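Removed: one protein chain of the complex. Kept in place: all other protein chains.
A, B, C and D label the chains in the order they appear, each numbered from 1.
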Amino acid sequence: MNRLAYNKLVDRFFKLAALAATIVGLVFLFTLVWDIAHDGAGRISWSFLTSFPSRRPERAGILSALVGTIWIMGLTAVFAFPIGVGAGVYLEEYTKKKNLITRLIEINIANLAGVPSIIYGLLGLGIFVRALSLERSLLTGALTLTLLILPIIIISTREALKAVPFSIREASYALGATRWQTTYRQVLPVALPGILTGTILALSRAIGETAPLITIGALTYIAFLPESVFDPFTVLPIQIFNWVSRPQKGFAVNAAAAIIVLLVLTLILNSIAIYLRHRFQRRIRW
Amino acid sequence: MKSFLDRRSRQRIFERGIHAALLLCASLSIFTTIGIILALFFETFDFFKEVSIIEFLTDTQWTPLFVDKHFGILSLVAGTFIVSLIAMCVAIPLGILCAIYLSEYSSPRFREVVKPILEVLAGIPTVVYGYFALLFVTPLLKSFIPGLSGFNALSPGIVMGIMILPMVSSMSEDAMHAVPSSLREGAYALGATRFQVATKVVVPAALSGIMSSFVLAVSRAVGETMIVTIAAGQQPRFSLNPLVPIETITAYIVQVSLGDTPAGTIEHKTIFAAGMTLFIFTLALNLISNWLKERFREEYR
Amino acid sequence: MVDNDIVFQISNINAWYGEKHVLKDISMRIKQRKVTALIGPSGCGKSTFLRCLNRMNDFIHNFRLEGRILYKAQDLYSPETDPIEVRRTIGMVFQRPNPFPKSIYNNIAYGLQIFGIKDRAKLDAIVEDSLRKAALWDEVKDNLGQNGLALSGGQQQRLCIARAIAVNPEVILFDEPCSALDPVATAKIEDLIMELKNEYTVVIVTHNMQQAARVSDYTGFFMLGDLVEFDDTKKIFTTPANKLTEDYITGRFG
Amino acid sequence: MVDNDIVFQISNINAWYGEKHVLKDISMRIKQRKVTALIGPSGCGKSTFLRCLNRMNDFIHNFRLEGRILYKAQDLYSPETDPIEVRRTIGMVFQRPNPFPKSIYNNIAYGLQIFGIKDRAKLDAIVEDSLRKAALWDEVKDNLGQNGLALSGGQQQRLCIARAIAVNPEVILFDEPCSALDPVATAKIEDLIMELKNEYTVVIVTHNMQQAARVSDYTGFFMLGDLVEFDDTKKIFTTPANKLTEDYITGRFG
Partner (left out) sequence: YAHAARRLVKIDGSSTVFPITEAVAEEFQIEKRGRVMVTVGISGTGGGFKKFCRGEVDIVDASRPVKSVEAALCRKNGIEYIELPVAYDGIAVMVNPQNNWVDHLTVKELKKMWEPAAQGRITKWSQIRRGWPEREIHLFGPGVDSGTFDYFTKAIVGKSGASRGDFTASEDDNVLVQGIATDPDALGFFGLAYYEHNRDKLKLVPIDDGNDSNGKGPILPSAETVNKGTYQPLSRPVFIYVSKEAASRPEVDEFVSFYLENAGTLSAEVGYIPLPEDIYKRALRKFKKRKTGSVFGGKGAKMGVTIHDLVRH
């Protein structure tokens, strides 16, 4: 066999292997979703979405958990987005000169991105629950998740800013714009879809987090809706965790149904991200 | 004639204010780290007043909740290690292959559809994965590994690997995508196959991004909690056998967080010592990766 | 001793990127309402020099400058000088056209808006005027809402020129404005530059010697960080005083 | 009817990107061991045409080609033709130098290694030989381990040429190889191209007409996807048959 045929064979084989790897992931996802849908789809109904938890599986619903999840996501986004973008902008636009402090911040952020979520739970417990005595409120939960996803947002903000050609900044400076004018009016709008994509993906990670919220003690039966950020809350993953560990079979079905709702939420968030990414990639033709 | 003298003092003050605000945002990360260290430090410190650090690091049993107490973190570390190792053995090859397929072989249409679908994998609550490992994967594995326990490191390891696969594939794909196509063209024009272009040109050029994805994935595996809590059993064991029940550091922290141990006792303080270990673990991992990244980059500008 | 005709009085400047010495003891006077061309082989420091004139090098962190640049008797690098104001007075057009990813209208209005001009009628007037001066008005007047990036390369470059004109600078610096363009577009830009000198002082970097010969009044030849020769364009291209200049120019055409 | 001198026999090709028709019914014959230049304004399809000749367009997913291209009597686009083999036989050098981020040595050895040549002595010999042919050997011989990206632009481009030569192609396609280079580097590359035609068939895209005039034997003038005129270079630049060609050429020099 000559070299060319050999190369082509390797290439063909490798392509198959790579395709197989991709398909493994997809098959797994579909199995998982099918498995859950099989168990829970029949349970989803309007009353399931609008009832409070109950000891009777057939009467129980996810209203407080769903509302709690939406609150938590909203608050987390409100805290994490400006801070994350601010930090990203600072590191990317305001510190071209790498000094000790910025180096430290950079390494630190990379490190925080890898810190296990449960450690954030211990942090939230120590700082927000205890030191600031915010109790197990929406505020505590959202702040804890904010710290958890900040590194991800900062990193994706920086990537998005890096992708904006320097020529845009030069053009703006050359017109006599200040740094902030340049950043705010030229660079950020271009980077925004990328930043939003990163933020949304970070949020969709936060939405499924259980461990840190368990650690701060949010695992709760709640049969009312929060009225302010100081109110106690529960979220879907915790409701799911609670239900799967109950003896009655009906709760296992409820859990599956709640998982479907959670997946739909995640899917919605991801679709927005995809849409943004799509538009972003299409528009940029420098 | 125009003068360049400062006529914009208000704007200047505004600019300074913005600068300070942004700096504050960036330094929040430092405070977070300090917060983590403080949150863990005091109880860890108390813990080591009662348990010698030598015992902590050398004993091979971890039984703080039993009458006969041993505080050898190595058993939990071994559990964490074996599960993460299995996860990485699944996620890295699959993730890289997947990334290469999406970036170098597939049509853009296919990539646009598949990449986000895979990313959904990363957004599924980990509780769900835990039950999937326990109720689906373990029985499946049992049918061809007879010696497998109902709880083991293998099944959660595999499931965790699948869970972090999109992290590896997505971030690696991003890195590969960013490699200028001029490099690819250079290689194709020499008669290279896609395989050769992918492995000899694109992957080396994207190596630093690929490494970052590995490191984040490892950190995620090391820190993953619910899957192992549910599917790995809770038996601290100083062993690297993937077929028997084990316990990871994170699973232990959850166990005590949800348990009956009174606060203030030595048993309770163990979770902070364990948490500190975990933190130092991931810190070391990140520092090493940082070093690796600096070392192995093929910069293409 | 200040000559009213002299816009820039550059005295013995030296510049470094880190350890790399890229401008060596350069002195030059640039005249008002003239086109001054800077030529020389790649990497000789033309762009660096040009960017010293409006402090665009401030953004390069390892850049260092010594020496003095006076702009109409005022020290560009003195601590009281506001670089924002400098860059506003001394505009710049870059090698690759770099319109903002906004509409044509907003590309031009941006420079005015950041200085607080909000009056729509006034903006409209200036936008039209600048586009006319940049010889682009006829081509885009029906499409001012179109994205600036959707224009052809040559149109983009004229848009960038219009944008620079709009803020009413006194000097316009061009850094190889035609190197990304095809000949037809190049010719248009060259015509434009020759017109601009009626109102503005123009400094242009190019490595196309024909271009320098065609458009400029004065030419400076740089090599390896030195200003080898600076004189009337005609003189440089017919009877250069320096052997290096001659070699470079004839080498190109030979 | 196959002329031994003809390397490419291009018959009525049409090409599209998606809906956009970018090459319109083009036929051409390219002669062996000659330099053929393709000129024309930006966006007229020169690069597209060039990339059809070694199937580099295969990688653009919405690209479509109709018509026939014979390479020495072999249909380049027939299903039996192996595109890998085609690209190996017909090398290419790009507009911007694109060395791999590897050492100089490995940049050149790469093309050989992918075809299984591992013998170190043989590799050494070919590396040296290619670098000599690309007129780069003297400048880098003491530094073969240096990263290719650390070279100057002109050196990088010569490195890319050496890399293309190393795999021993029969044809080398150049897509605006000098547009990112300064005149001194350009002159070196031009010399090199003129030497290469002793051994290789060369096709070069350029929008610098002087360059086409200097280096080529035949010139094709493209405009808006049409091949307006194709003839001896001398004829094209002195007595073009087509008015468009004449306008374009004189517009440039005028």
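Simple rule for what comes next: a contact is a pair of C-beta atoms (placed from the backbone, for glycine too) under 8 Å apart; a residue touches a chain by one contact, two chains touch by 3 or more.
As the structure is a prediction and not an experimental result, all values here were calculated from the model.
Q: Among B:S27, B:T60, B:S182 or B:Q234, which one touches the chain that has been omitted from the display?
A: Of the listed residues, the one touching the omitted chain is B:Q234.
Q: Could you tell which one of A:R12, A:H38 or A:R55 touches the chain left off the display?
A: A:R55
Q: Looking at the whole complex, which of B:T199, B:N241, B:T261 or B:N290 touches the chain that is not displayed?
A: B:T261
Q: Can you tell me which of A:T31, A:Q248 or A:S271 touches the chain that was removed from the display?
A: From the options A:T31, A:Q248 or A:S271, the contact with the absent chain belongs to A:Q248.
Q: When the complex is taken as a whole, what residues of subunit A touch the one chain not shown?
A: 52-55, 135-136, 217-224, 227-228, 230-232, 242, 244-249, 252
Q: To test your reading of the contact rule: which positions on subunit B touch the chain that is missing from view?
A: 61, 63, 65-68, 134-135, 139, 149-151, 229-230, 233-236, 245, 254-265, 267-268
Definition applied: only the chains that are shown with their structure count from here on.
Q: Counting only Cα atoms for the centres, state how far subunit B is from subunit D in Å.
A: From the centre of subunit B to the centre of subunit D is 47 Å.
Q: CA centre of subunit A versus CA centre of subunit B: separation in Å?
A: 15
Q: Touching at least two other chains at once: which residues of subunit A meet that condition?
A: Expected reply: 7-8, 178.
Q: Two-or-more-chain contact residues of subunit D, please, as numbers and ranges.
A: In subunit D, the residues touching two or more other chains are 84-85, 88, 114-115.
Q: Inside the complex, what are the residues of subunit C that reach subunit D?
A: 41-43, 152-153, 179, 181-185, 187, 207, 209, 248, 251-252
Q: Name, in rising order, each residue of subunit C that touches subunit A in their complex.
A: That would be residues 54, 56, 59-62, 84-85, 87-89, 91-92, 94, 96, 98-101, 110-111, 114-115, 149, 160, 163-164, 167 of subunit C.
Q: Taking the complex as given, what residues does subunit A use to touch subunit C?
A: 96-98, 165, 167-178, 181, 185-186, 189-190, 283-286
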